[in-house]
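For this view, one protein chain was removed and the others were kept in their places.
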Amino acid sequence: MLSVNRLSVHYGPIRALDAASIRIGRGEFVALLGPNGAGKTSLISGIAGLVRAQGRVLFEDREIGALPTEDRVRRGLTMTPEGRHVFANLTVAENLRLGAAIRRDREGVAQDIEKYLGLFPILRERNHQLAGTLSGGEQQMLAIARSMMSRPRLLMLDEPSLGLAPRIVAQMFDYISLLKEAGVTLLVVEQNVMQALKHADRAYVISSGIIRHEGKAEELRSDRRLIDMYLGN
Amino acid sequence: MSVTTQTRSAQKTLAPWMRSLVGGLVTALPVILIGIVILLFAPAYLVRVAFAAYVNLLIVLGLQIFMGNSMVANLGQGAFVGIGAYSVAILATPVAMKKLSIPDAPFGLADIVLHPALAAGAGLGITGLIAALTGLVIARLSGEAATIVTFSLMMVVHSIFIQWTDLFKGAQAFFGIPQVVGLATAIGAATLATIIARLFKDSASGLHLRASAESLLAARAFGVDVFRLRLLAWILGAVICASGGILYAFFMGTINARAFHFELVMTTLAMLILGGMRTVSGAVFGCIALALLLEAIRSVESGIAVAGFQLPPLLGLSGLAMGAIIVLGMTFRPRGIFVRLELDELLWRLFARRQPRAITEGKPI
Partner (left out) sequence: MDYAIQQGLNALAFGSEYALIALGLALVYSIMNLMNFAHGEIIACAGYSMYLAILIGIGSPWLVAPIAIAAGALVAVLFERIAFRPVRHAPTTTGLLTALGVSIVVQNLLTLLISPRPRAVPVFSELSRTIFIGPYAISLLQLLELAVVALAIGGLVLFLKHSTLGLAIRAATREFSTVRLMGIRANRVIATAFALSGLLAGIAAIFIIARRGSIDPTFGFQPVIKAFIACVIGGFGSLGGAVLGGMLLGFLDVAIIVLLPQEYGGLRDAIAYSIIAGLLVWRPEGLLTRRIELGDKEI
């Protein structure tokens, strides 16, 4: 579904990502693991087109590397940025509406809003509150629901567990697994290695801008040496 | 042993300072050469044009000292040019003249006259004082607020010039100022200002101020007193702008508040941007380039004969060119002609070729 070939990202003279290649099959849940500053966010930002990147990005067999972010999203590839990037000065309902900005089927949109308010009941309670007043976990739920409103086929999540209490982290991964069951292909950036490997099918390990390892989630989970070397816990 | 260490460390502390001085001289070289050529060969009207260009250069250098090091946009330099010019106009104009033009001047100013040199010194002092007072406020601000306050400063000063007719003759021209300077003085002053601007840029204060412009938080974290440095640059820049105004008054003999308003600000700003505001060389060459271009356009603007046809006057052409230069400059070369390295540094790199080009041209994102 997604095939990234030798993607590099530079910030001025600093090379954040060095010729990274990954592949994701339809319906897979792939985790992208690595320490802070390893280049995880650079990789998915490059795939989403938010930062300038060299290399090839094939999505559903079409080269999208030259397209602006907006067009990639319109083709069904989207990204939920890390942490608090909800539209803080808009209400929850307005956030969700903007999530569906590219859709023309009003009824479908209304149904989807109902669906995600059902999945995240707390959002229904806070429907008319400003998103900036939500807690960290609620904002994360909103960000995911908002991304889902565009009906992406591939969703990239940047650190969905960042800053959340451990109990909520587990809950968040349950939600993410629900998305996979709904047929969405997932690429999830995580520092919370164990949680991610518990739910993912496959994982890439990245450090210093280079993809170091790739493998099945359960194999990686038992590979203490690898985890110690790159993931540090 | 201790003696050698001392001399060596003395050399070390002296060397960069000397290098800046030499660098400043190299940058000022075209200023001096063009000036000498004009002094020797040019007709009188060209001397006037050149004089105006040198005054502009002083103002651009004053602007560069504050803007180029602190990266805070300043739209108020006209105030200081005007304060300098009016200071000497009021202090150095002969009493007989003042009895005619400003008989009701307050503080008995109509009855005193200072030697032009003293008046110039007083003008610089007054400007320094006003700059220090306004700087207390401006140096604390950043971004748009700072820019609007510099602009407000000019508007306030301008309306005082216009309103306080007893002292400044209001909207009318202030005449009778002794015409005591020539182009040679302006060349000297511009050379000196070029060197001062360069020494300031390369000094510890200049370096810290430039660092603070890159990252205010980081500079503060390293203990850089951004406020003090901005204040310093503001005062120094203001005094140099005022020196331009003083020379202007002493050359023209007649001044008008309108000359120190928006148009002056725009012209000098365009010069600085064109050249590159981070470097002193940028200030110098931006001024030279735009002065030449504007003069060429002005001759067209007033209507010239091309191949036997008399073209009509094209009012607005020089303004159009200036605006276009700003827009194009911002689009294609937002950092100007001299982005980061000074002329001498570029020449040094060119001849020495000691370092790979990639590094000399390395620019941040």
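Some notes on this structure:
Per-chain numbering from 1; labels A and B assigned in written order.
One rule holds in what follows: a residue touches a chain if its C-beta (ideal position, glycine included) is under 8 Å from a C-beta of that chain, and two chains touch if they have at least 3 such contacts.
None of the values given here were measured: they were computed from a predicted structure.
Touched by the hidden chain within the whole complex are the displayed chains A, B. From the options B:I112, B:A184, B:V327 or B:L347, the residue with contact to the chain not on display is B:V327.
Only one of B:L167, B:L269 or B:A291 touches the chain withheld from this view, namely B:L269. Residue in contact with the omitted chain (choice from B:L21, B:V49 or B:M71): B:M71. The omitted chain makes contact with just one of the residues B:L33, B:L46 or B:V156: B:V156.
Check A:E28, A:E94, A:D201 or A:D223 against the missing chain and you find that the one touching it is A:E94.
Considering A:G39, A:P81 or A:G209, the position touching the chain not shown turns out to be A:P81 (whole complex). Not every partner is drawn; the one left out touches chain A at residues 48, 50-51, 68-70, 73-74, 78-81, 85-90, 94-95, 97-99, 101-102, 146-147, 150. For chain B, the residues in touch with the chain missing from this view are 71, 73, 137, 140-145, 147-149, 152-153, 155-156, 158-160, 162-163, 170, 266, 269-270, 273, 314-320, 322-327, 329-331, 334.
Operating definition for what follows: only the chains that are shown with their structure count from here on.
For the pair chain A and chain B, the distance between mean C-alpha positions equals 53 Å.
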